[in-house]
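A protein chain is absent from this complex, but the other protein chains hold their places.
Up next is chain A:
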Amino acid sequence: MEETTVIASSSFDCGIGSWDLKTGNEQLRFKQCASPSHGLTAVGEKFLAASQLRNASGSSGSVFFWFWNKPQVEVRSFPVESITALTANSEGTYIVGGGASGDIFIWEVATGKLLKKWHAHYVSVTCLVFSGDDSLLVSGSQDGSVRVWSLIRLFDDQQRQHQERTLYEHKFDEHTMAVNDIVIDYGGCNALIVSASKDQTCKVWSLSQGKLLRSIIFPSKINALALDPGGSVFYAGGGDGNIYIGALNSKSDYATQFLGSVSDPSKAITCLAYCADGNLLISGSEGGVICVWNPRSRQPVRSFTFGHGKGPVNNIQVVRKTIVGNANKAQSSWKRNVSSLPPPLEKYERKGDDTVDGIVIVDPPLSSDVPVYSSYRSADFINEQVKELEQQGSAATEIEMERLKLEYKKSILMNDQWQKNYENLLQVVMEEELNGGSN
């Protein structure tokens, strides 16, 4: 069973709201969260992570974790700088954070280890997206640059020393202002990347060719993107409160269509998410209203109010969770297996010592309660044995038969021999006896 949940957070301290998308019921409200845009992510099905704005002024950033069944913050970590963009791979084994300095950090969730840190952009990272197979990372920055990174190559220290290649696979510098959002479609190695910017354009890039395919101009700055996976169109949330529609294969330089707008037109659309299950588009606005649209009919289906309408919503994510039995049980079984909370994210890269342990922690499958299976053997066993018996009738027995025949012959000869010996002996004894008797 799967459950589709919408989670949302704000830059004000309104916590994280969660709703069941099917029924519209509000679920748990996670406390104490004021995250930057792109600062909220679900880590696999395990927990929620959000970067915090609070300490942004201080020397370090902060990232909090929540479990799905508990409103309190469970784990607090304090990376070296404030994390402006946060995401996790689909399995929830790595968390990637982009810092205000333009550095990107990769943490291993199971150990909290900072595996890698590199200087990705000159200024603050605004958004991070994994490619469909989690092997590439696309990052956008405040200065309008977009970079594509191959994670495997980032970890390849040897090759980097030998080859004077740039770290990134592609760089896209055509945006003139901050990149606000990035989406990547299902094209695999030929995927299209769409980036939205403050400069009122969305640009479509080819991953395989590493170049700009087209640029689409919108009437306002674009804050958020969502992709309609099957329709080769994307939705763009504008600063003017409208949701526009762009075509990936657009011939036009201008966006021509729009889906709708939030009730209060002065409030900008700040985030969008698409739920393929039921084809729903979810928008969040500065006014704190989360609206679920049916993009086919262009009608809003339902809406949630978040933070009593005070705070702007700046993150929305659709999370699909597997339900084993009931949600609590799944959670507890995960917790039981994991034995404890995930460790906090470490501040610094450990040098040298990972050659000693080099351990990767693999979680058991969540559905570990499925009954184990063992098959019956008797019927096959009988057939095997019978076959064996039949086979012995042919080759093995024949060899055995020959051997026995040979032995039989030998025995007969031996028998004759003994017989003769006996007779000879008997004769000797008889003769002795007779001779003795005569004596």
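We adopt the following convention: contacts are C-beta pairs under 8 Å (C-beta built on N, C-alpha and C of every residue); 3 or more make two chains touch, one makes a residue touch a chain; residues count from 1.
FYI, contacts and distances are computed from a predicted model.
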Chain left out of the displayed complex - its UniProt protein name, from "AP-1 complex subunit gamma", "Pre-rRNA-processing protein RIX1 N-terminal domain-containing protein", "TATA-box-binding protein" or "Transcription termination factor 3, mitochondrial": "Pre-rRNA-processing protein RIX1 N-terminal domain-containing protein"
Selected from A:240, A:286 or A:346 as touching the chain missing from the view: A:240
Sole residue of A:145, A:250, A:283 or A:315 that reaches the chain not shown, by the stated touch rule: A:250
Residue among A:167, A:276, A:386 or A:425 touching the omitted chain: A:386
Where the missing chain touches chain A, by residue: 89, 91, 93-94, 108, 115-116, 131-136, 150-153, 155-159, 169, 187-190, 207-209, 213, 217, 219-220, 231-233, 238, 240-242, 245, 247-254, 256-259, 261, 265, 295-298, 337-339, 354-365, 368, 372-379, 381-383, 385-386, 389-390
